[in-house]
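A selection of the complex's chains, in situ.
The letters A, B and C name the chains in turn, as written, and every chain counts its residues from 1.
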Amino acid sequence: MVPRYARPAMTAIWEPEARYRIWFEIEAHAAVKMGELGVVPESAGQALWDWWATDPAIDVAAIDAIEAVTKHDVIAFLDWVAQQVGPEARFMHQGMTSSDVLDTTLNVQLTKAADILLADLDALLAALRRRAEEHKYTPTIGRSHGIHAEPVTFGLKLAQAYAEFARCKARLIAARADVATCAISGAVGTFANVDPSVEEYVAWKMDLVPEPISTQVIPRDRHAMFFATLGVIASSIERLAIEVRHLQRTEVLEAEEYFSPGQKGSSAMPHKRNPVLTENLTGLARMVRAAVVPALENVALWHERDISHSSVERFIGPDATITLDFALARLTGVIDKLLVYPERMQKNLDRMGGLVHSQRVLLALTQAGLSRDESYRLVQRNAMKVWESDGQLSLLELLKADPEVAAALPAETIEEKFDLGYHYKQVDRIFDRVFAA
Amino acid sequence: MVPRYARPAMTAIWEPEARYRIWFEIEAHAAVKMGELGVVPESAGQALWDWWATDPAIDVAAIDAIEAVTKHDVIAFLDWVAQQVGPEARFMHQGMTSSDVLDTTLNVQLTKAADILLADLDALLAALRRRAEEHKYTPTIGRSHGIHAEPVTFGLKLAQAYAEFARCKARLIAARADVATCAISGAVGTFANVDPSVEEYVAWKMDLVPEPISTQVIPRDRHAMFFATLGVIASSIERLAIEVRHLQRTEVLEAEEYFSPGQKGSSAMPHKRNPVLTENLTGLARMVRAAVVPALENVALWHERDISHSSVERFIGPDATITLDFALARLTGVIDKLLVYPERMQKNLDRMGGLVHSQRVLLALTQAGLSRDESYRLVQRNAMKVWESDGQLSLLELLKADPEVAAALPAETIEEKFDLGYHYKQVDRIFDRVFAA
Amino acid sequence: MVPRYARPAMTAIWEPEARYRIWFEIEAHAAVKMGELGVVPESAGQALWDWWATDPAIDVAAIDAIEAVTKHDVIAFLDWVAQQVGPEARFMHQGMTSSDVLDTTLNVQLTKAADILLADLDALLAALRRRAEEHKYTPTIGRSHGIHAEPVTFGLKLAQAYAEFARCKARLIAARADVATCAISGAVGTFANVDPSVEEYVAWKMDLVPEPISTQVIPRDRHAMFFATLGVIASSIERLAIEVRHLQRTEVLEAEEYFSPGQKGSSAMPHKRNPVLTENLTGLARMVRAAVVPALENVALWHERDISHSSVERFIGPDATITLDFALARLTGVIDKLLVYPERMQKNLDRMGGLVHSQRVLLALTQAGLSRDESYRLVQRNAMKVWESDGQLSLLELLKADPEVAAALPAETIEEKFDLGYHYKQVDRIFDRVFAA
């Protein structure tokens, strides 16, 4: 976790104190249910919750000190709680194994993290939708291979991003469900010393579902899927970030990240307005993705479990979720305040001398009876002249003056093919597809 | 694609001829719909399908020869079809762009590949279930950290694998849906020259759904999700493969890959029976996962599209699906024919002098009123002696002879704690959870 | 391996026949040395080389047929050779293990592959150097964050690429040495049944060095380093490819991939000249990098060896080297024939109204006694006006008209700061640094 790429709500999930609080709740819920079952005195769970109701501070340093001796984190925690609560606490953790607590806790943390990320996605989707509607009909050039292709609208660009992040949201909901499980199944998952109803009760209280079969640990294919999904979302962030970076290039300058008055772009070149937020997002996307391979490598635990996954999760649990939360929020800010320059978009659209309309002329020639090959040749020879003039020549004028073209198409038909509005007749329908869902 | 790790049905999906057949179908369906719309003569679609009804061979070499000149694969294909079908063919591809064909084709291939993989998973699940039922109550030691923990059954191990691959199947169904889209939206996705109803028609005919918004290309977050999901499945394969490798170790030998009579294990050591299939699966899992990162890097195309994704997909499209298909089938064979040695499992279970029952004694001591710490100390001091004797001493005898333990627990209570059956009382319930779904 | 991204010389290294030829040479060299040592009759090696001198065809199908029965590739090969050579062949492979042959063969293949890649790098370096010298003083704008910064020359861009690929060459030489080892050490690497002098002899004959300590296998950290190095080279390819893609953008158009007269850029837009080669290189770079993670995962073999690495190497051995060879050759072609447009570079350089000279003015103001902050403020307020005019206003004129600036600097001093040549005074020195080495 790098503090400058972290926001407090997400970071809080991963603080030691938050972890201990979840540990306590799991143990205390389990104690209550075991009390009901008569496995431990009913007073045990009561004592735990009574103490909890006093809103006790969690003394992380004290727990750490015990762990330094026992070299076992859960035992250290139980010892500390026992010191606070008194003799009733000895009934905690009956028949349970450390992993019951640790793995269920991790899943609580991941689902809480997912909830924040889902809210982040909602905010991003809202920003994208607002700006998409705003620029639904703002003409801009569509580019394939970085080369001018045919007209689109700026709203369409944002609508595509909206649709992509809407998919990301659906995927995250699925990934959240994948890790929303609880295991209280004992040493190797056989429930030998703990009744399955304890697991069911804790799961219900912690807003999870019981893990159908665990083997001391909750299986890590669930977490692999979770982090892989974060990696896909990161790649979608990268895509939109790179779009903004391209648009802000000096020669393009169709949009810019918001530039606050006091901001200095460069220590050396005071005129510079750099797309540093989206460049930063490009890097952050790489870091969220960096969690994917270790998460995949974590799946193949030995036999019923080994602990190789644990150190990995201490890194990627916080890092991937905190970084993605920050990145989504940053991207939302970028989109929300993005400076959009429609005049410049129009200027760029016009700079190629009408080449972007060549496809329509090509089709018209084919429909007028020329072969595809012949049509292509006629359009291309004029298009090349325009291209080589760097947009100084007009494709429309050249085509009208080309005798072979003129023989096939009347001047007004050619002119008609240069109408920009023609390209936008389905924008409404596309928006319906994207935003109606 | 490495031929020895490929099976014909999956490989066939990726052959040039198969690709061209899909291209044709897309173009021909589009021509039919355009005929209905009056954009092209109705005779065009008819001519294409009439020719197709003759079951024509696809002359891959001829198409390649045209591409060598035009340096454009779709144009080469259209030219070749035009040579076969005649003048009506000039109405093909009206208002479409190459990517309409290429991207829709890729998605047809991926959904077909997913269907094979889903069938593979069904076969694996069936094998796992059969063997799990067979060994539902076969006692074996559960191991955490590679160290004996408490008893499980061999059926539970397989039930866990079943549950894991059942999740993999659900994920693959979702991933398949993610790539089951069709785009026929023209040069930059605006439908300027092709009506959206053409896309809808082709989608319906090709068993896909229309891509809500495309930008010449179908967005690659869909494919990233698909390959990431294959990577998760590969990791689950690795987990089960490593389990088998462990079980076949000389010192463990609780199960073995089936060993055919004529097979030589080693050029030098004729007695060896090596778990080469599951070792191979471990490697193949790495290769399926190797597709994940490039698929994630493919998402961030520039503007409306660039073609950097294409070369990546020429590799990972076939490689990841063919290898995963092979791996799933190989794993199914391993499980199906796995030689299981229950006597050896029992022998291993017994070799630790009863240490595996120590947890039950620990609980009994706690319930008899000793503190958790005190109970732990009593069990551990006896357990350590057994451990150091390499299983020659019996924990049961030592505990009964320990005055402090004996003071807390009567001998018969201690003996009761060494009953193996105690651990299996929830096996039925776990099986219900796993297999009822 | 994807045929369209493969060149014959590199592909040939990985053909089955080539592999068998190396196998034979290793076995025959070993037999000769064992003959010298008296372990086998001297006639054995002689018989093998006599047969080899007849330039026999390698019947791959026949060997495959034997393997189908024995399920062991090296035994199948030895059987086949024995059928050809006769009884003397039974002395082959004495005291050796399959891996002695397989691992040494892989290293022969990798060093041969490295030799081709080194030649590829030499060709690329030559092209870069030639074009760098050609454009040593061709002015162009330097860009940070995609935004105009200060002037550089096009030769400097290429000189940077030269220096980067020169480093890549040095790294590949080191990586080649890392895999240029030979192991003939027997079943678990103890030389129990084969004298170390056999290994030394075979190593010498095959142009390798003896592996100091092997454990049936040559340790895979060597190969991990090799493939990691290929991944770094791929990333350098990606960097230069992306530079070209940027330069070819419609709005920038300072350079273009060579466009052959017959080539069609798009099925729909005949005017388009797309940087498809460098986009393709971007994708190929991803694929070469995809070998890195599995190669790293291959290192941790179990005990003296397991065979999980083998399937991985069947993929990445050919794929990574063939793809990188193709990519380097393609990049060399792109650089060699790159269309460079100095007029357009100059035009772009001028389009910002002189903003690129702002840093020099800033320094001059500081040197004239103003504080850094004050100087910054003065330059920035004028720079912002130019920026907002989209280069229509001239920074030089604005500065001369700004009373506070004029108070600090005489007009001719300001003018002096707008001299382009000022930026190029160290070009010669930089070239010396890069190309002298």
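Throughout what follows, a contact is a pair of C-beta atoms (placed from the backbone, for glycine too) under 8 Å apart; a residue touches a chain by one contact, two chains touch by 3 or more.
None of these values were measured; they are calculated from a predicted model.
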Discussion item. Please give the number of copies in the complete assembly; 3 of them are in place here.
Written reply: 4
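As a convention for this text, only the chains that are shown with their structure count from here on.
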Worksheet item: Measuring from the mean C-alpha position of chain A to the mean C-alpha position of chain B, what distance in angstrom results?
Response: 24
Response to the item:
Separation of the C-alpha centres, chain A versus chain C, in whole Å, is 33
Response to the item:
Touching two or more other chains in chain A are residues 143-146, 149-150, 246, 293, 297, 359
Fill in: List of chain C residues in touch with chain A within their complex
141, 143-150, 245-246, 248-253, 264, 266, 268-276, 279, 293, 297, 344, 348, 351-352, 355-356, 358-359, 362, 376, 379-380, 383-384, 386-387, 390
Discussion item. Touching residues of chain A toward chain B in the complex: what are they?
Written reply: 78-79, 82, 90, 94-95, 142-146, 149-152, 156-157, 159-160, 163-164, 167-168, 171, 174, 178, 186-193, 196, 210, 212-216, 219, 221-222, 224-225, 228-229, 231-232, 234-236, 238-239, 241-243, 246, 285, 289, 292-293, 296-297, 299-307, 359-360, 363, 366, 371-372, 422-427, 429-430, 433-434, 437
Fill in: chain B residues within the chain C interface of the complex
1-2, 4-5, 69-72, 74-75, 78, 93, 96-98, 186-187, 245, 260, 262-264, 266-269, 274, 276, 279-280, 282-284, 286-287, 289-291, 293-294, 297-298, 302, 306-312, 314-316, 319
